[in-house]
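Structure first, commentary second.
All protein chains but one are shown at their positions in the complex.
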Amino acid sequence: MGEYFKELFGGTKSLVVGLGITIKHMVKPVVTLQYPHESLKMSARFRGHIELLGDEETGASKCVVCGMCQRACPSGCIALAGEKPEGAKKKVLTSYVLDFTKCSLCGQCVESCKFGAITFSKEYNLAGPRKEAYIFDLKKRLEERSG
Amino acid sequence: MSDLARSQNQETFVLNLGPQHPATHGVLRVKLTMDGEYIVEAEPVLGYIHRMHEKMGENRTWAQFMPNTARLDYLGALSYNHGYVKVVEQAMGIEVPERAEYIRVITVELNRIASHLLWFGAFVLDLGGFTPLLYAFDDREHILDLLESVTGARLTFCYFRFGGLYNDIDDDFVTGSRAFIKRLRKRMPDYHNLVTKNIILITRLKDIGILPGEMCRKYGATGPVLRGSGVDYDVRKNEPYSVYPELDFDVPVYSECDSMARYMVRMDEMEQSMRIIEQALDKLPAGPIMPEKVPKILKPEPGDYYSAVEAPRGTFGIRVVSDGTNKAYRLKLRSPTFSNLSLFGEASQGMLLADALALMGSLDLVIPEIDR
Partner (left out) sequence: MMFIPEPLRLLAFVVGIIAFIALNAAYLVWLERKVAGHIQRRIGPKEVGPFGLLQPLADGLKLMSKQLLVPKGVDPYLFKVAPLLVLVPAVMSFVTIPFSENLVARNIDIGLLVIFAFASVNVMGLLLGGWGSANKYAVISAARCVSQNVAYEIPMLITVITMIMVTHTMNLNEIVMQQDGSLLNWYIFRLSASPLMPVAFLIFFTCSLAETNRAPFDLGEAESELIAGYHTEYSGMGFGVFFMGEYANIIIGCSLATILFLGGWQCPLGLYPGWWWFLAKVYLLIFCVMWIRWTYPRTTLWGLLNLSWKYLIPISLVNLLLTGAMIKLWPLLKTFLMGAS
């Protein structure tokens, strides 16, 4: 009999304590961010999709078309091509295409690049109706950015 | 089998739980033969999210396989990263600097807390309580912010490298981690009062879903499932690796074998992880995070290598066979949830549907890791 009442009162108490906790949280301010209206700034190391980096003076890509990033990529999302103009010492990038549909954002391409030619973008609001929208021509994007 | 089922001439029906079902948390299908609400037979059907990770390991260079490890168990990605770099370091004979080891332990334990917090929420959600899930997510978000600030990703971290780390932690991370531990310590009593001590939860978990230690052994169950069955086995203690031997922590073991025991093991593990992180932060040495010389192209000596770590869900073992080239000849992943799930069929016999789902929740299943 004692056990019975102990169980009854103990159980009821635990239920009341639970109600107390939820009401306590109810009167506290909300912790969520109203996403489409506000959004967070990504941290400095955030790994978005990659982006080509331009030379600070000329704005041209720093890429020397060594192809290390292409080889490092586990998913084969990078396709790049370059040519050696007459009289130049280094190769010049002619196209750099990222197939973001396959990218797993591992960052091995950026790590493999010894020339600092690629970096992570901070973009994360990516959505679109077509697959083709995610085949990025990074060279064109660089040119658009630099002006 | 329940006596009821036996007595009634097998008047049973088949209930397909999944592959799309709120309780399976992914694409797991369990074929249940039911007698009313009692389960006569349960058969997990796997393979709905099989992605051939082991085969991929044979087709990619050692470094290229790294991102895959984060996609096995996406909730405890760093433990899987750790297991993989550990086996390759072992094969290559690479020495890891001490600072890197400490940071590995700190981040892995943070990841373990995040994983357990999510499990806690999802488990209570399985039992029909929605609110604790969002409280747990609130806390988990802080860990993800911390880990994002060092690894650059919020879920599929690819942070460890052969020999060390992708990049170093800063003071913000150290103070952030300490602040987080303080915060979680404050929140734990709320969790216990709201959930652990709740009479409804206790009646649902106590003495329900008994998994005797012998059954766990038979199916190779590890992690909190095994420790909830009274077997004191934790890779961090039994086969110490990294800097765990230098840190003081306990392995929570409960011998009740019921769902409540597994629940308590995980709740206590969060406390222990907090202890580990605090000590590791105190002892954090200065120094490099990568060894001076790591070969550019990895070609381990031909041989057979195995290494295991304690992932949030149990022992994650990885065995690689190298033939001396830049790719693995064979890569075998031993994922804990696969073994933990396989005992579900035997354990759930004769149970009520609701109790069986509570048992399934207490196993903490992550489906992509079962199917790999």
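Quick notes
The first chain written gets the first letter, and so on, giving A and B; residue counts start at 1 in each chain.
Heads up, the rule we're going with is that a residue touches a chain if its C-beta (ideal position, glycine included) is under 8 Å from a C-beta of that chain, and two chains touch if they have at least 3 such contacts.
Bear in mind the structure is a predicted one, so any value in this text is a computation, not a measurement.
Here the missing chain is touched by one residue of A:8, A:40 or A:81, and it is A:8.
Across B:90, B:131 or B:167, the single residue that touches the chain missing here is B:131. One chain is missing from the display, and on subunit A it is touched by residues 4, 8, 15, 18-19, 21-23, 25-26, 28-32, 34. Residue-level contact of subunit B with the missing chain is found at 13, 15, 21-23, 34, 36-37, 124-131, 134-135, 138, 194-195, 198, 200-201, 203-204, 352-355, 357.
Here, only the chains that are shown with their structure count from here on.
Separating the CA-averaged centres of subunit A and subunit B is a span of 25 Å.
Per the touch definition, subunit B reaches subunit A in the complex via residues 60, 63-68, 71, 131, 135, 138, 145, 148-153, 156, 158, 166-167, 190, 193-194, 197-200, 202.
Across the complex, subunit A meets subunit B through its residues 10-12, 14-15, 17-18, 21-22, 25, 31, 43-47, 72-74, 104-108, 111, 120.
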